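Got a structure here, written out as structure tokens. Questions coming.
This view holds just a subset of the chains, kept in their places.
Just so it is clear, A and B label the chains in written order, and each chain counts residues from 1 on its own.
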Amino acid sequence: MFKIITNEEVGPDIFKLALKYDQLPQKPEPGQFFNIKVSQELSDDPLLRRPFSIFDFKSEEKRVEFIYKVVGKGTKILSKLKNGTELDVLGPLGSPFSLNNMNKEINLIGGGMGIAPLFYLARKLEKQNAALKVYLGAADKSELKFFENKFSQLKSEIYLASMSEELTIQGTALDLWLKKLEKKPDFIYSCGPEKMLSAVEKEALRNNIIGEISIEKRMGCGIGVCLSCSCETKTEDKKNKRACVEGPVFELGEVVLDA
Amino acid sequence: MLNLERRDLDLKVSMKSKNNKSLKLKNPLVTASGTCGNGKELAEFFDINQLGAFTTKGITVKSQSGNKTPRIAETSAGILNSIGLENPGVDSFITDILPETKDYTLPILANISGYSKQDFITLAEKLEGKEELSGIEVNLSCPNIKGGGMVFGTDSEKVFEITKKVREIYSGYIIVKLTPNITNITETALAAEEAGADAAAMINTLSAMKIDIDRQKPLLANTFGGLSGPAVKPVAVKMVYDCYKKLNIPILGLGGVRSGADVIEFMLAGATSVGIGTVNMIEPSAGLRIIKEIEDYMLKHQIQNLSSIIGAAH
């Protein structure tokens, strides 16, 4: 059983949701997601769960946090739920980011709500003494504020970009990364709109940079049974991979992205 | 007998056909093809052997990578899917998937789809004699493959022809799965029965679509999809009810089941067994909960043999 302990607006239509759980089937890793039912018990609408990446996780407090944006019916309903509400939640699901980056130079590139899964990742990477540079972009500065605050609690270098206003630069997370990219990192992690990921991937591969991305695919089940989330791959056998089981984290160059 | 307790309850159903074939299930719950993978994934959540039977994801003669994404859309109390029968093809099914099902003790049904009569013949030939299978489900109703299943499924003659061919080849239990996208489903159901089907399954999904109003384009990459989930249940129950009056073979009823009450509703309408599809996508261990709810209903109404309620609403 999961219970809402925080559900508050932390940016324009951006909410922080903190849940307390009784127990979890396994320890959540960065890049994994939870699948949350937002409808009332017994109500058949909305029918499907909504997937959200782990923003942060604190095992001592039995607490898992998400940052979500209100974009449609499900997130709107979620944003109205009050503290104390019990939620039906499945997870952690999916394959996490790989985490064998002891002492390495790491770049994190996040666009929009794609920033959410990078925070718990960053926390974990810091524990491995990785040197982090974080590149965050969003349409408007106001969408970055909360993330900026959180990331500035870490030791990473932070760069910000928004389309509306010059921060570190005016532009996208990709522009920002390319502009600031001096030294080739050992590994990059990126999450954001598919078009951005596609561009990041192109630049990375061109520069022989390896890394991982996390993608958002419309999901039916989130547990691998329905094949709604199939991704075309660039691997030799071209066998599809499921974003909910083999993903949502994929290696750069592994799956076909919408450009 | 009064004061029945849980241990006294008998949930067994037997799908006895006119051909003297029978599929015996420990309870009426059958997983619906395409919504439960091939078992492994659900098995992580509970022991799937507690269900009545398992139907595998639809297979075709050749491997298929399915439709482009998005392949899924949510609608009011329902979902649209246009997976497009992504599957490794029947040969790989036989070599890779079937052996994996050996660990299961529940009956396994293979769901087959084709683009031509010849496809169904090939599939039946390849599956004939496979011991892992308790039967096959002939999908004459997939709305997601062009020129495919559903076109056959709306034409009683085609239903008859294909079923007859498959019957000649396949000696095991044959379920013919029918489409609801039709004026009168009792006609195709009767055609299947006459051609030798052991049971009729209904319903597959309703043809439907959703438009993304911001992009001003159909939301699914495939334009159309099949509607399933609670939204369609009242349509499915009526089709089962209508067919029960006309058919002499058992019915596998499905469409929108979410609870034990829904299973009871299908059985009262005339279904001998009941499929659970979309619900598994939302709640992987739904089957277990549903069995418990069926038992609760039997206790409340002091019904010892679940099979006694089949068709009781008529």
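A few remarks follow.
In this section, a residue touches a chain if its C-beta (ideal position, glycine included) is under 8 Å from a C-beta of that chain, and two chains touch if they have at least 3 such contacts.
Because the structure is a prediction, the values reported are computed rather than measured.
In this file the complete complex is built from protein chains present as A x2, B x2, though only one of each kind is pictured.
Everything below uses one rule, namely that only the chains that are shown with their structure count from here on.
Inter-chain centre distance (subunit A to subunit B, centres taken as mean C-alpha positions): 36 Å. Of all the residues in subunit A, the ones that touch subunit B in their complex are 37, 44-49, 88, 90, 217-221, 223-232, 238, 240, 245.
Residue ranges on subunit B touching subunit A, taken from their complex, read 34-37, 41-42, 44-45, 57, 65-66, 69-74, 76-79, 81, 83, 86, 229-231, 258, 278, 280-284.
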